[in-house]
Structures are given as C-alpha cells and as structure tokens.
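For this depiction, one protein chain was excluded, whereas all remaining protein chains were kept in their positions.
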Amino acid sequence: MIYMDHSATTPVDKRVLDFMLPYFGEKYGNASSLHSLGQEAKKAIEEARVKVAKVIHADPSEIYFTSGGTESNNFAIKGVSFADKDKGKHIITTKIEHDCVLNTCKWLEKRGFEVTYLDVDKHGLIDIGDLESSLREDTILVSITHANNEIGTVQDMEEIGKTVKESNAYLHTDAVQSVTKLPVDVKKMRLDMLSISSHKIFGPKGVGCLHIRKGVKLDPLAHGGGHEGGLRSGTENVSGIVGFGEAMKIGEEERPKAMPRLQKLRDKIMDNVLKIDNTWLNGHPQKRLPINANFSFKFIEGESLVLLLDAKGIEASTGSACSSKSLKPSHVLLAIGLKPEEAHGSLRLTLGKDNTEKDADYLLEVLPEVVSELRKMSPFKKDYGEFE
Amino acid sequence: MIYMDHSATTPVDKRVLDFMLPYFGEKYGNASSLHSLGQEAKKAIEEARVKVAKVIHADPSEIYFTSGGTESNNFAIKGVSFADKDKGKHIITTKIEHDCVLNTCKWLEKRGFEVTYLDVDKHGLIDIGDLESSLREDTILVSITHANNEIGTVQDMEEIGKTVKESNAYLHTDAVQSVTKLPVDVKKMRLDMLSISSHKIFGPKGVGCLHIRKGVKLDPLAHGGGHEGGLRSGTENVSGIVGFGEAMKIGEEERPKAMPRLQKLRDKIMDNVLKIDNTWLNGHPQKRLPINANFSFKFIEGESLVLLLDAKGIEASTGSACSSKSLKPSHVLLAIGLKPEEAHGSLRLTLGKDNTEKDADYLLEVLPEVVSELRKMSPFKKDYGEFE
Amino acid sequence: MYTQKVIDHFMNPRNKGKPREYDAVGKVGNPICGDVMYIYIKVNGNRIENIGWETMGCAAAISTSSMITELARGKTLEEAEKITKKDIADALDGLPPIKMHCSNLAADGLKKAIENYRKKVEK
Partner (left out) sequence: MYTQKVIDHFMNPRNKGKPREYDAVGKVGNPICGDVMYIYIKVNGNRIENIGWETMGCAAAISTSSMITELARGKTLEEAEKITKKDIADALDGLPPIKMHCSNLAADGLKKAIENYRKKVEK
C-alpha cells in the first residue's frame, strides 16, 4: 500500500510507539496522584511539555495538552470569546479555515458574535491590507491557519503577526498542518495561541495541544479538577502525551532532511500529473506545504478517483462533496474560485517520510490511467456545456 | 507494588492493549477517509460503539465518543444548557459531584444559569423528596453521579429516574465510577445522558463517551468536521476507542465474578481497619461501590499517610487539602458532615482485579503501623481542643 | 461503507459507455452536485434491446448505472419504467442512506430515456 494521505492522518512512528508502550500497563499512574506511580506520570508529562515547547520556541508553561486539533481550535476561539465578550464581540478569520474553526465561528455568530471571513486569492492567500482594514476596536481575536490542509497554501504569519499586534486582538494560528513541516516560531510570528495535533505528525490520535502565551486570558472549554493549570481539566492522557512529545521531537529533528526530499518528490509528482490534459494545480505554486499536491481533473468525480486509486493500492483524498459529511464540495476550493463541478474532481496527495521515489513512479503510472478510465465513462469530454 | 487506587486510574488490561496495538502503526487510517485504510478504522470504531452500548443497554447510535469523563460531563451539562437556554435556566445537581460537574455548573452560574446543589445525608445519599421539591417548570437538567468517586456511595438511580421523568428536565448521570462495577441500565434508570471514562475500567486514558438518548437535543462542545453525528468533532482516537470498547466488554463480562470477590476483600479490609481507634468509615455502610473503602483517621493528615504507604509499596489516595490542586479538603467529606480537620485525615482505598488476599493482608499489617507512627508525631492525641 | 456488490459494479461496470446505436437518451443529475448520468437505450419492438450509460459521479452513481443495465435489458418499456431506486439499491445489497438521495439517479435516467423514446416515436 502506498499511503499519500498524510494530511488526513499518519501512522504512529515505531519509535514513538515504543516510547508510549510503558505508559499503558506499567507506568499507568494518574498524574494527579500523590504516590510514586502518579508522580512518575506527572514527570513524563512535563518532559513531553518541554519537547513540544521547544519545537515552537515557546515556554513549557505555555503548552496545554488537549485531545487534538479540533479541541485546541474550539478552546482557543471559544475560550477567548467567553472570556473577552465584554471587551468586544468581533472575530476575524478566513474563508479557507478548517471546519472546526468555521463551525465554531458560526456557532458564536448565533450567540451574538460578529465574524469577518477574509477572502483569499486564487492561490489561497489572504490580503494583508484586507486584514488590516478588517481589524476594529472591538476585534478580540484573529484566527488564521498557517498552512491550509487541503491546498497546502502557507500564509505569511510573520506579516500577519505584525499587523495584528498593532490592534487589541489576540492572534491564534492553526498550525496542525505546518508544524514539523515548516519552521514555526511563536515569537517571530507574534502569536498568542497556536494549535497542534499529534496524529498529523506521526504521533498517536486523540492528543494535541494549545499553546497559550503567558498573559493571554481565556475560559476553559473543559472545566473540572484543575489539570493543565486549570485551563484544561480531565485526567491526562499520559501515553498519548508522551507519544505526542516524542513525535514532535523526532519530527522537528528530521525536518531539515525530510522536507527537501519530500518536496522534490512532490515536485516530480506535480510536474508529471500536470501533463494530463484538463488538469490543474490548486493552491499556491511556491508558497505551499512541501508535502502537498492538490489537483483538479475536469469531467470526473473525486470519490470515484480515490476509490479506484485505493483499489490499486494508493491512498489519497478529495475535496468532492461525496467525500464530506456535509455533501458540499470543499469550501476551500470554492473560495479560491473553483466552480462546484471543478471542485468535485479534485485530488489531494500528501506525502510522508515513508514515501519513496518508487511510490511516486507507481502513482505516476497509475493515476493517468485511472483518470482516463473515469473520463471514458463520463458524459463530459470537452466541457460541461453539453448538459441540458 | 500494591495498587489500591483504582478509582484514580487503572492499568490498561493486557488484552485491551493487545487489541489496540494494530491501530497505531498498521491500521492507522482516519475514519473519515474514503480509502480502505479509513474504512477499516471506521469499522473498528463502530464495533467499539456496539460493545459500549451493550453494557449500558443503549443503542449504538446513542454512544458519542469523547476524550474522557471530564469532557463527557462538560458536554452533557453545557450542551443542554446552550441548547435549552430558552426553555429554562435551572439545573439541579448535588454537593458531592466530581469537580468537573461542579465547576461546569459554577461557570454556568456566572453566565446566567441557576443551580441547585442538593444536600446529602451523612452517608452521602440525596433525599428523593428534596429532589422532587427542587424540580421546577424551568429546570432543564438534573445531573447526579451514580457512584461517588471518593466515598463510593451509590445513589438510587431508578428512583431518581422515576422522579425526574415526571418533570420536563433531562436526567444525566456520571457513571464513571459505577460502570463495570455495578449494573447500569439507561432504560431502567430512565436516563437521557450518561458519562463513562475508559481509564477507570482498565482501558486507555484520553477516551470515554457520552450516551445521549435518541431525541435529546444538545449543542456540541467541540464543533468541526461533523464526526460523531456532528455532536463531537475531531479525528477519532481510533486506538483509544477500540481499547475502550474492549475494556467495557471485558469489564462487564467479568463483573459477576470479580465484584463479589473484591467486595469480600474490601469488607475484610473495612472490618479490620475499623479496629484502629479514632477511625471511622466514610460513605454508606452498604450502598457503596464494592471496590471502595474510605476511612478517616483522627489526628493525622492524609498526604503524609499516602506517602508513607507509598514508601511501603501501597498506592492509595486521600481527600486531604494537600492532595488537591485547590488546597481545600474534599468537598464530598465536608458535605457528609466531616469537620475540615477530620477531612484532612482521610484515606481512600479502591480495589481492582489484580488485588489479592495477600495484598489485603499486607495492607492490614502496614496501615495500623503507619497510622500509629504519624499519630506519635502529631500534637493531638485525644481531640483538637488542646490547640490554642 | 459500500457493499461488495456496489464495489463489484463500480470496479467492473457493466455496459458502460455510449452504445454505437441508440434510440433515446435520458440525462439526469447536475454537474454542480457532482453526479451526472446519461442513460442510452436501444428499443426493439417494445423491449429494451440494448442499454448503455455515461456517468460522472461517485461509486454509488457508477454502480447504479451499471446495475440498471442488468435490470432493464430485455424488459418491456412498461416493465423497465417500473424499476425504482429501491429496486436498484436492493439489487446492490443496499446503498449508504446518504447516497440513496443524491447518487441513485439511474431509475430516473431510464424513465427519462423511455419518455424521450416515446416522444420521438409519437412524432
């Protein structure tokens, strides 16, 4: 099997799993317990906190472990909104955020908040001037994803940070896709909050963190026993947290070697896939995640494409409506200007450290055949105009 | 090491861990992915859902996986409050709930909700008449823990269910401590919602569920990609969920044999520890978790007791202020009428399937010595009155 | 998600493509929704002698296209007309509920083709 869906999730690295294993049946203490088993668990958590903090140039005390990227984003946005509602009720985000940001914002809109959804250009980039002019006295939060999960476009976070710092608003970024793939520095980016998810970086599922800069005030999403400095209660997922910490450490250590190799592989895939007629690249040609390629193939539908590739042993994903729980095509592809019929025919390939040259060659052999096969079945050969 | 702190957390059962292992590095798909790796993960989750549902006599579609007991309780209480705020703003709970219920309620109080905290008697039982007279037209939710985590007292949930069903309010129970220790039946108890946590039943940490009866309306706590029927978004913690499911299955299968044995062991401990002078049992003498014993030893402090026991290889817990993040003695012990100075000297022993007769004997040898040693150091020998 | 039968018809679709000869076509669906189906029929007397299709869509759309050719071939127009979404889904051992609504277009396509055929013949 050739797995090219690393932005959906990743396998747990063997070294990470080995690191986690003792924390299931042996070092199983509750980190709140006074006894030695509990204190051992606590120590392990604090070590993981140090590892995570180091990668993003934060202080360990600024790392709050959560159950993953979705919780971290909900926590950041709702947390600030609940805490700061008297300071203002305006939030700025973009049209290409992950559903967990967008649906959180929509929920807050129903509860009296006002949200500005910034447009993006055809490559998926926001306009800094646009951001600047959207900032208001009562803007409490700006939340912008560092690297988009579908089209891989990378925003200029330092520029965004500079702009937001001139206002009263907090700045949050969803770095779920970028961390360990790109340099991420909460200080250079002037971030107040940053979300990470473990299962996207060869760590276990069900764990992640929110970085919260010292001094930032937000309400907890999970109230309770006062874990994580009172900001995120719930018995700590010790095995998950230590695995996450180790995955961060390994991912960042290997980034300088892994990413250039994967980018070369990705470029080779990009160059060759784009030779297929009626095909184009989605997202920015340069400012994109080194592991991401996203194509649109006219006249075919993405679910079929993904399933036929799967049958040939290649795992990938699509922005097609059929692939989503909402039955709507990807809001990201629509935001960069694709027509719905074009959005249905998209394919996302996201590479990871196990992908080889041979994998790329096999993909490049299979993909054109599969696209051609589906196009032969399609009623459309030239454009969608023939339809009555 | 003799672990007698199973209400804090449990080791992951070897069989559960074996069941989980393939889901880290091999069957690592994202359950939302179309390809076969994703569908395999999805199937595994649905199988776990069936296992969990069966234990509590619910329909699998009524099980929503979460990150644990704390999240489930927050989700239930905030979810109903956010969804039903126009129907009413009154919530009923008890004075002996877990912090994650109490602190959620306190947070809601700051946001315009009104909360009644029911008293309990000296054994920790609520009064049904009290509950009945607290129910109002605008009561939207009653949340009462099935078995208390500190003193082990078990409420009569069927009676509570009958009472609440005569009102408009939803009924939620925190069954984190009772499930797999006592029979739990959402139908007989007429529950609308029920919380479970995996790490209390020999499953992994960082996973649990909220049962939500079909037809009950609540807002999500985690908005996003629409996982778990749109009620709990976030990439599913597949390894955690399958482990949780298997732990539920094993726990319930073994309950009929395990619990009578542990209860006998617990009774032996209880009978013998109570021979120590100036010592008493906290919680109900009969209506209590079969695995729970909770004692108060006058004139000594619990943290010291736990640490000295730890040094002798026995892991236990206390309701002492020193053991808590809030530096206040257990609100549960205060609610059953203990004076603060008495609450500081409490010890909770909670048994699990690996505890043997030999463990109990060793405890019964060590504990009186340790208590006596600490009392020798204490300025108090008779009562606290000597203090000026 | 999909039954074995759906996967089989998706992976090995029967009678795919526009037949060289046909009497009428039924076009259903909408590219904006991601599913479009053209059902082609060749009628002999009152019977569907040949049937083919062109479909852009998900596995459900493709497998239902394939399945209807098996259900309709050789049937009289009256018989063929009576084939329902449910018949097709049943023949495939079921479809995910969500796909019943949006991708199970073949019965409509066939009805439209028969309708068009009748219109043409009446002229």
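As written, the chains take the letters A, B and C, and residue 1 is the first residue of each chain.
Here, contacts are C-beta pairs under 8 Å (C-beta built on N, C-alpha and C of every residue); 3 or more make two chains touch, one makes a residue touch a chain.
The structure displayed is predicted, hence computed values, not measured ones.
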{"item": "Candidate in contact with the missing chain, chosen from B:His146, B:His223, B:His331 or B:His344", "value": "B:His344"}
{"item": "Candidates B:Val50, B:Leu274 or B:Ala311 - the one touching the absent chain", "value": "B:Ala311"}
{"item": "Those residues of chain B which, in the complete complex, touch the missing chain", "value": "299-301, 303-304, 307-308, 311, 320-322, 327, 329, 339-341, 344, 374, 376-380, 384, 387-388"}
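The rule we apply is simple: only the chains that are shown with their structure count from here on.
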{"item": "Centroid-based (C-alpha) most distant chain relative to chain B", "value": "C"}
{"item": "Chain centre separation (chain A, chain B; CA means) in Å", "value": "34"}
{"item": "Contacts with 2+ other chains: residues of chain A", "value": "303, 307"}
